[in-house]
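Removed: one protein chain of the complex. Kept in place: all other protein chains.
Naming follows writing order (A and B), and every chain is counted from residue 1.
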Amino acid sequence: MDNTTNLTVSSAPHVRSKETTSNIMYQVVLALVPVMLAAFYFFGSAAIYLLLTCGITAMLAEAAVQKLRGKPVTISDGSALLTGLILALTLPPKLPLWMAIFGSIIAIVLGKHIFGGLGHNVFNPALVGRAFLTLSYVVSMTEWTAPNGVVDAMSTATPLEGEAEVINLFIGRVGGSLGETSALAILLGGLYLLYKGYIDWRIPVGYLGTVAVLTTFVGEQGASFHLFAGGLMFGAIFMATDMVTSPVTKKGRWFFAIGCGLITTIIRVFGNYPEGVLFSILLMNMCVPLIDQYTLPRIYGEVKANG
Amino acid sequence: MAEKTQDFVKGLWEENPVFVMLLGMCPVLAVTSTATNGLFMGLATSFVLLGAGIVNSLLQNIIPDEVRIPSFIVVIATFVTIVDLVSRAYMPAIAEQLALFIPLIIVNCLILNRSEAFASNVNVLRAIIDALGRGLGFTWALTFLGGIREILGFGTLFRGTGAVIQVLGEWYQPMLIAILPAGAFITLGLVVGLVNVIMSKSFSIKELFGGSSAVKEEQTTA
Partner (left out) sequence: MANDKMQPRLILVLTLITIASAVSLTFIDDLTAPLIAEEAEKRVQEAVLSVVPDAVDFEEVEDENFEIFKALDEVGEVVGVAVQHDIRGYTGPIDVMVGLDMAEEKIIALDVLSHTETPGLGARITEDEFRDQFRGRDFSSQEEVDIIAGATISSNAVEVVVSEVVESAEDIQAAVESGGE
């Protein structure tokens, strides 16, 4: 990374315009390509079905809601597609497709448009969809299948409930949700986004760093396991960094990232749920307006009033 | 006559305790996981509402202003204790389901609100009509919310009674979130939003979403 980014306060677009939003959305979709390929490689056609179902449903739901609200239909900006794809990548491979459809509709309607549409949503829409599914269909949402080419992988439990070799976790040869298994593919996509300047390094670094430091001291499985297992890598790079639902300032982003890391560790090590990434990001999403209020320089208030 | 009809009808819809006045949210959120619980909670609350309404209306000239709140509370608490004892004696199964939410009817602000703002200022007949209207409004609202959550979360209606209706068949996979606390908030929010849209004069399908988000803004600024 060169130092041209030094001049900007943050990586979010300060002037909102269709062109930029749409462009960024498709760049993020592009960054998801390695993750989607890994999902296809490890889980086969199930990955394709889920990705297509969620992507298409999310776009249809967005179009339907915008029609009902009498607003221009903007599904071509790619934001609904992105929400659908991210949601799909957090789902277990064998999830019934109707649940995926349901989750996508919830993500778009309850996660996004209830709050007023793109840019107004408090929570990451894909995570709202996933939270809804997790709470509604606990059994289906925790049935992990072994990826292709792995004979002795646990067929019923996510690695967080058992043990796994770190190298397998890194490459993705473990059971888990579609897009979260391969840290390698996620990192590739993340590096691309960093290079393009669409995500701020502070959030993934702060998030992963906090978890790494904390799990060195608490819990039994150690930092390298916690970093590569479960949805942490995917959440830290693709979901916590969502522009709409993360703080605007550098300082705020540090707070946000460290908060996510802290809550994730607490849930993973001490909580009843095996995975804490989902709820930690949602909880910190909720704090973003507060974080922004305390970390925003005064001049930003004026800019915001115009936006 | 028109005034009395008005007293009754107001509580059902226009000033519905749950959907419009947003009173007594604790039982609304806590016991509406099934239609049965909602119905029984509504009836229990209605009984207290009626009893307290009658007594507080009759005593309006006897109770000095300075001690009206403690007096109302004693009257309300008496009726709540009666409901609690009677339900535990005659309907143990459902009383156990509702458990401590029956004693908590005492602090339901709907009841104090009606005693303080209405029953203690009007004659007994109007107090009765008002209590019936509000009680019925509270009951149908709780049963309605309980019904939605029960259908989504269990696929049945009025489970826990002799007359369980299997609404959705075997194929239905229950949506667990509906009967969890989170489901209570989401269902209530959506229904209140819907009621607001229906009540707004310029109702059109276009406002189904625009309208409810406008309501939300009002609430957050208030």
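Definition applied: a residue touches a chain if its C-beta (ideal position, glycine included) is under 8 Å from a C-beta of that chain, and two chains touch if they have at least 3 such contacts.
Quantities reported herein were computed from a predicted structural model and do not represent experimental measurements.
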Of the chains you can see, which ones touch the chain that is left out?
-> A, B
In the full complex, which of B:Leu12, B:Val122 or B:Leu180 touches the chain missing from this view?
-> B:Leu180
Touch rule applied to subunit B and the missing chain gives residues 33, 59, 62-64, 66-67, 70-71, 74-75, 77-78, 81-82, 85-86, 88-90, 92, 96, 153-154, 174, 176, 179-180
Residues of subunit A (touch criterion as defined above) contacting the omitted chain | 138-139, 142, 272
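Quick note on the criterion: only the chains that are shown with their structure count from here on.
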Whole-Å distance, C-alpha centre of subunit A to that of subunit B, is 39
Under the touch definition given earlier, write down the residues of subunit B that touch subunit A in their complex.
-> 173, 175-178, 180, 182, 186, 205-206, 208-210, 212-213, 216
Spell out the part of subunit A that touches subunit B in their complex, as residue ranges.
-> 65, 68-70, 110, 113-116, 132, 135-138, 140
